[in-house]
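A single protein chain has been omitted; all remaining protein chains appear in their positions.
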Amino acid sequence: EENKVKVKVLLFARARELVGGSEFDLAVKEGATTADCVAELTTRFAALEVMRDSIVVALNFDYVTDPVKVKDGDELAIIPPISGG
Amino acid sequence: EENKVKVKVLLFARARELVGGSEFDLAVKEGATTADCVAELTTRFAALEVMRDSIVVALNFDYVTDPVKVKDGDELAIIPPISGG
Amino acid sequence: MEREAVKKMKEGKDDVLDIVDTTIDMGKYVDAVRDPGAGAISTFIGTTRDTFQNKEVIELQYEAYKPMAILELKKICTLARSKWSLIGIAVAHRLGTVPIGEESVFIAVSSVHRKDSLDACQFIIDELKARVPIWKKEVYSNGEVWKENAEFLQRAQVRS
Partner (left out) sequence: MEREAVKKMKEGKDDVLDIVDTTIDMGKYVDAVRDPGAGAISTFIGTTRDTFQNKEVIELQYEAYKPMAILELKKICTLARSKWSLIGIAVAHRLGTVPIGEESVFIAVSSVHRKDSLDACQFIIDELKARVPIWKKEVYSNGEVWKENAEFLQRAQVRS
């Protein structure tokens, strides 16, 4: 079996409601990027498809735009459009 | 004796301290203006001379710049540079 | 009665303008501008400083030409409402001795959208310093001085 990297995924607000959960572990292939993780997520949770274009992600508490390779134990947060204030 | 107009004069802050009083009546000739009142005041209270260039006056609670004729019972306030806030 | 309520909402709340001799109760003035239709309340608090040009300030004393000060504040509120869409405005200025670090002036402005109250709050303190007849004396260990707001002097220059 090929090596897997386990990432902790956090979901908030509308994303959390669509998926029906706020936190779970995602196992991806070694070398996978944040973009791969999002693709994997939207495959697994079809409900997320409706907000795919507006999803921003944060890796270990920092916004990332270009795909970044994930490591075992990373925390990946799905950030729907924010509305604080 | 010619007709006199009685104006209530109010002094504040440094002007009050220089004159040693905060309120008194000033009798001026009928037809006298706010500028005449200030001239009369600085004559009567020589101590005010040091701040003459920085004095602004208010007539009946409104700033006046050009000389305005005063009427009996008017309230004329000597407004040294303000420092509220 | 419903019509009255709508009318009131559109016109905003009455301005609350106070000159006080004691500590300023900031919560009271925030509550005065608070409104279910407001999304933002911006406030400005002027506090007394312990130093001026490296001289230690021991005490500050404020005095005002009270009736004119209130009228000038009212004019500033009317001006602010003509420039921005505001709900409530409250301004309180303290007189007498104000200990170091305490409030001398408090301004609270509410609006539907934040930009209005933020800009109006800045405008009101700028105008207050330029035209409201209130004076401050700073007492140092070796003397005292009546302060002069640059905002007033600049405007006086334009006037004359």
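Each chain gets a letter, A, B and C, in the order it is written, and its residues are counted from 1.
As a convention for this text, a residue touches a chain if its C-beta (ideal position, glycine included) is under 8 Å from a C-beta of that chain, and two chains touch if they have at least 3 such contacts.
It should be emphasised that the depicted structure is a prediction, and the values quoted were computed from it without experimental measurement.
Asker: Shown chains touched by the missing chain?
Answerer: A, C
Asker: Of the listed residues C:V16, C:L79 or C:V112, which contacts the missing chain in the full complex?
Answerer: Only one listed residue reaches the unshown chain, and that is C:V112.
Asker: With the missing chain put back, one of C:V16, C:I45 or C:V145 would touch it. Which one?
Answerer: Once the missing chain is taken into account, the touching residue is C:I45.
Asker: Which subunit C residues would touch the chain omitted from the figure, given the whole complex?
Answerer: 26-27, 30, 34-51, 100-101, 110, 112, 114, 118, 121-122, 125
Asker: In the complete complex, which positions of subunit A touch the hidden chain?
Answerer: 10, 12-14, 54, 56, 58, 61, 63, 65, 77, 79-85
Methods note: only the chains that are shown with their structure count from here on.
Asker: If you count the contact pairs for each chain pair, which pair has the most?
Answerer: Here the largest contact count links B-C.
Asker: Quick check: how many Å separate the C-alpha centres of subunit A and subunit C?
Answerer: 49
Asker: Could you put a whole-Å number on the gap between the CA centroids of subunit A and subunit B?
Answerer: 74
Asker: At which residue positions does subunit A touch at least two other chains?
Answerer: Expected reply: no residues.
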